[in-house]
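One structure follows; several queries about it will come next.
One protein chain omitted, others in place.
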Amino acid sequence: MRLPCRNYGRWGTCNMSTPLTTQPDQGPALHVVIVGHIDHGKSTLIGRLLHDTHALPIGKLEEIQAAAERQGVRWEFAHILDHFAEEREKGITIDSAQMQFRHRDRTYVIIDAPGHREFLGNMVTGSSQAEAALVLVDVTQGIQPQTWRHCYILGLLGIRSIAVLINKMDLVGYSEDAFNRMKQDVEQVLSACGVTAQEVIPIAARLGENLTQRADTMPWYQGPTVLDALGHFQSAQVVREELRVPIQDVYDVDGQPMAVGRIESGVLRAGRSLWVMPEGRPLSPSWAIRKYLQPPLAEAQQGDCIGIHVADSQLRRGQMIVDREAVACRDRIRASVLWLANRPGRVGDRAVWKGTTQEVPAQLTRIVKRFDPAEMAVVESNAAEIGPSEVAEVELLLAHPVVADAFGQIPQTGRFTLEMDGEPIAGGVVLAGE
Amino acid sequence: MMAIGLDGVPASLIRQFVDQGVLPNFARILGRGYRLHQMHVSIPEISSTCWTSFMTGVNPGEHGIYGFMDLRPQSYALYFPTYRDVQAPTIWDIVGGTQGGRTSSLAERFRGVFPEPLRAVVMNIPQTYPAQPMNGVLTAGFVCPDLQRGTYPDTAYQYLKSIDYVPDVDAEKAVTDKPAFLKDVEYALTKREEAFLHFFEQERWDIFLGVITETDRVQHFFYDAAQDPGHRYHDAFLEMYRRVDAIVGRLFDRFQNMTHGEGVFLTMSDHGFTVLDQEINLNAWLQQQGWLRLRDQGQWFDRIASESKLFAMDPGRFYVHAAGRYPRGTVQPSEKAGVLADLTGAVEGLCGPDGRRVVREVHLGERLYHGQARASAPDLVCVPNDGYDLKANLLQPAVFRKGPMTGMHTQYDGHCVLPESLPVEGQLHIEQLAGTILECLAKSCTLAC
Partner (left out) sequence: MDHLTALENKSIYIIREAYAQFPNMAMLWSIGKDSTTLLWLCRKAFFGAIPFPVIHIDTSYKFPEIYQFRDEYAKKWGLNLIVGRNEEQIQAGMAPWKGAKLDCCSALKTDALKSTIAKYGFDALLLGIRRDEHGIRAKERVFSPRNQQFAWDYQNQSAELWDQYRSESEEGGHLRVHPILHMTELDIWQYIQRESIPMTPLYFSNEGKRYRSIGCTHCCTPVESQASNVSEILIELQTTTTAERAGRAQDKEDAFTMQKLRALGYM
């Protein structure tokens, strides 16, 4: 007669230990979005990753297990992410949730994106924060239309660091053959989306195989584990040449205007000549870089929030500080947009175009091509409308010129949202050329 | 082995009701080789303490539960002891091999006696929340804030949920809506019986412990109805007893069938009951005596001002506000005996409005309690005379009060119905029962082997 015990199934052992730290990371965190169909094991993957990298506070796992029991639901690693009660009842992830873990002195922020079509806005929100992506595919199911759409969006968002994870290898007896076939399929789809995978990895998330440790069950696979692959991804911020500092606001500090903003691109160096766009006029040369309460800086980096202290009373929010006179400003923009609103967008629609701190009324003048990423097919050329969750190549006319760089060149100033009544109805990226 | 607990049911009332024909099943059982004993219980005679004494078979000095509430060591922080705070292993831990890190004099006595774990069904014993893993099934009794957390294993909870089982009734209704309250009691009793019978039949068990708490709930508010045929709720009171009697009878019969008459059956209570005349607020009294002062800042016992010498907790527990024991304590070790002597004198002289002494017995904590949990024991405890219920409210100013309750606990009039084959020497005490039960189980084990 033995003590009855609760058996949660066979979990892999994990013998990694994360060293304690009092020192913060030397580099910024890497934001990784995880895309894939709901049933392909995303939430389990994330829960497992967090667990195996010791990211969960001690005792948290027991707490979550107990909570699941109270809900009358069998506990799973996916519960670690699902905080909403509604989600637990429905079994769906609704929103993007962010969790993080550390590995080798680098922080990884994991963004889980929902799979359902209705929740596209949430998915894009999460992905817009990402610098890398893990694409999860169930080896027994193959790549789903959902996932195509997500991969297309990854391409649209310019995310290059992508690893494909072929999951549930345990269900196919860890067959190398099954993996290779799926790998081929996936690579074909990605290519159609304009995206290339840096790594394709066979895993079994539920059992922790090839996540943080190599699995004995797949000796034929010699590539990196998921954690290794993440380690190879570089943080996105490639420092570009062109300076772009959108002005957020102008304060009065010590009797003189302080234009504050974030350096979206380039490096700001004291003493250089600056111009104010879209007006195109030079900024008074006696400007200083100020940060918080420190004395003036010689230099500030891409990503820094700084203030430009200068005796110039014409500065206001929405202007852009640049380091070259000949920065193109335009009022006609060709862009790729993802339609987020529930109702279709039509030629002639008016909305507010928002790119960094620039905000200007705009009109949709032409829908060059309408494209359904789930079908991977052009629906219509010169269309009258764009359907929800569709991508379209469009032409926009703005009420006045703005600084809008091609997304491929300067992503930060090459992306924008369209808003109506305070709600984003589309997200878009500026295409090169006129 | 089957033990049915009936919270608060006094020996004298069983005797009376059996004689009056209100309890036919009890009458039948008593005629079949069982004897009714008047049983003394632990002091203080309160459910949390006494049920713990029953299930661990040791005195509060070993199990550490001195009441429904207590203060965290070295502080004024109020907390409500749960099963986690019980420091001695229970009957089912000892026979089931799930003692964990806990030990007691009883556990030591039976060390190695049960090499093969025995299974237990434990239903509704107070002070068992939250449910800990054990060999068998357990659902907690009073207080059970969350039935799922109070039941082990999960399958047992699923069953209880499916029958809409309730661990307790809402006592507030006994004041605001008596008919509704009595209906709730009826419902709870039905569910209690249903659950008991289910686990009786469906589980494999070696010992079954089931407690009915509704008796105590009803008696607190309707005890004056017990003896008064003219009382509005007299019939309802008797009806409840008949109901309980029927449940006991049914369980007894099934048990005798199952064990071919060989099984050991017993009923017992955690304390007795009597009519309540007055509630005595000991903290109000202490303030009147000048021994306790409360400040306006802080919460609950954190309001005890430094110059206080004593304070009290439900029911009848006194604590010396000692330096070193409490953050603001000022009573030095050398003064302690004197303070307690003064207190004893004063409390023995305390008389109610009718001139009777309020307190029947005064005990020094250090004489009464012994064991690993002595350090948190009260310094002095009182057993009241019938009719005077000792309280320790911090908010009410009056020393004497008549509230909505009409019944109170007694320490000397608990009951125990035991087979005549189990002889009892001298005065039966609740702290002995667990040992007796374990001996029976040990014997039946050796017989079976």
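Assorted remarks:
Chains here go by letter, A and B, matching the order in which they are written, and residues are numbered from 1 within each.
Methods note: a residue touches a chain if its C-beta (ideal position, glycine included) is under 8 Å from a C-beta of that chain, and two chains touch if they have at least 3 such contacts.
Given the structure is predicted, the values throughout are model-derived calculations rather than measurements.
Per the touch definition above, the residue from B:H220, B:R317 or B:H415 contacting the chain not shown is B:H220. Considering the full assembly, A:R317 is the residue among A:R160, A:R181, A:R214 or A:R317 that touches the omitted chain. Here the missing chain is touched by one residue of B:R119, B:R192, B:K309 or B:K391, and it is B:K391.
The residue from A:G266, A:G307, A:G345 or A:P401 that touches the chain not shown here is A:G307. Within the complete assembly, residues 68-69, 77, 79-80, 142-143, 145-146, 168, 170-172, 174, 217, 220, 279, 298-300, 314-315, 389, 391, 393, 403-405 of subunit B touch the chain that is not shown. Although one chain is not drawn, its touching partners on subunit A can still be listed: residues 20-29, 57-60, 63, 83-84, 86, 94-95, 97-100, 107, 109, 121-122, 124-125, 128, 237, 248-249, 251, 253, 258, 260, 262, 290, 292-293, 301, 303-305, 307, 317, 340, 354, 356-357, 415, 417, 419, 421-424, 427.
Here, only the chains that are shown with their structure count from here on.
In this assembly, the C-alpha centroid of subunit A lies 60 Å from the C-alpha centroid of subunit B.
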